[in-house]
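First comes the structure, then the notes that go with it.
Here we show just some of the chains, and they stay where they sit in the whole.
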Amino acid sequence: MNTSDVAQLFKQIENGTLTAAEALTRLAPTQDDIGFACVDLDRQRRCGMPEVIYCPGKTPEQIAAVAKSLNDAGQDVLATRASPEAYDAVHAIIPAAAYDAQARLITRQQTPPSPIGHISVVCAGTSDMPVAEEAAATAEFMGGHVVRVHDVGVAGLHRLLARLPELETSTVVIAVAGMEGALPSVLGGLMHCPVIAVPTSVGYGSSFGGVTALLAMLNSCASGITVVNIDNGFGAAVAATRINRQSVAQPKDSSL
Amino acid sequence: MNTSDVAQLFKQIENGTLTAAEALTRLAPTQDDIGFACVDLDRQRRCGMPEVIYCPGKTPEQIAAVAKSLNDAGQDVLATRASPEAYDAVHAIIPAAAYDAQARLITRQQTPPSPIGHISVVCAGTSDMPVAEEAAATAEFMGGHVVRVHDVGVAGLHRLLARLPELETSTVVIAVAGMEGALPSVLGGLMHCPVIAVPTSVGYGSSFGGVTALLAMLNSCASGITVVNIDNGFGAAVAATRINRQSVAQPKDSSL
């Protein structure tokens, strides 16, 4: 709630259309304090998507309790990096919850959205697929129309070039690669649309768990690539969703 | 030129509507080999923006020669991280070229575009301004309508919150910060639109020339932040331009 909102409330109280007590309830940020967690029920309004549960470091019971809080508030539930144990705990409370083992996601959607736009999820190798799937499934959960393109790394360029016409119609591309992470550079030099690079921890030795791919992507000679954390398929999907929604929606503030 | 394009040529030769020699000229990628450089005159077609000259490591003469090659081909010229000496060399050949000393940019635009969309460039502190200006001036060069918001770092949150209504109408936000780089996290938790984070080398000691801000931004708890290289205002602007154009244009492939 920003200053102009509050100014509005002031006006209404002054006008007598609102009591101070009523105004106070409107001020109260929407959160659910469940002791060990303070669930942010206002995030859907602020950011267009509900709070998402990051599972590592939380007990299955804690995960299930946060999921319940969101579900009870009528919001969609998404839990990332979820173990089967976490799913069991959530499922016991929310029978409609689903589990995607490869992407390690727990999902529960009140009303599945009809997919919009065109998010391409491209991965360099089969070993990158768990991360690519986290991205693809998250983007679908958030309402995007997703096209998957697997195993088109730069050591065999013709595989990528063959898919180019299809890729060129994307609203946004998520490019997933480990090792030297060169895929986004090649893609970025061939296309118009935004490219989000996701480094993966695929590799060994001086790949340093994905650091090499991360650094390569940050230093791409193809300008306009943006990057997320290592193995962060989820984050890439959220960023892609923000772009995809923007691209599909009727722009509110264009000067065209 | 992809397989379907070539298939098309095959058809035309077979039909006699094209000679093999003519077809060959169409195959030839558009580039200008000037000895020490191979200017990519095809990038405007592929990526929607011409090749940009990265100045460090090039002599003023080399920079001027590449600028001339682009200019002669009727393309816009943008040179980044340009020294005054580089500008002098370019200016001697292209009198219409301009120089922005704070952003270190040389520009020459055939026909300035009318600005579209709404790109917000937000910076945490006054020391971050050179990077923010590189981003803002580049985005303007590429046709974006840019709004600058300076010095709204998280140590004084009220300054940022006061600008929130204005920021909420952006098609995309570029958030520029050094030191601990917390600005994008706070922004990301307050908005719908895509946020591109630019870490700067502002800081000392364990800021490690911007590495700390870079890492912080990559690990943002506000999901959906994407990141570019340290001090890479230019790269952020290119990414923002891709998003901005997408957002403003009538989407071609939406399932809405």
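By letter and in written order, the chains are A and B; residue numbering begins at 1 in each of them.
One rule holds for everything that comes next: a contact is a pair of C-beta atoms (placed from the backbone, for glycine too) under 8 Å apart; a residue touches a chain by one contact, two chains touch by 3 or more.
None of these values were measured; they are calculated from a predicted model.
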Check your understanding: All chains share one sequence and 2 are in place; how many are there in total?
Key -> 8
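The rule is short, and it goes like this: only the chains that are shown with their structure count from here on.
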Practice item. Averaged over CA atoms, how far is the centre of chain A from the centre of chain B? Could you give it in whole Å? Key: 24
Exercise for review: Sort out for me which residues of chain A touch chain B in the complex.
Suggested key: 2-4, 43, 46-48, 52, 114-118, 145, 161-162, 164-165, 169-172, 188-196, 214, 218-219, 223-229, 234-236, 238-239, 241-243, 245-249, 251-256
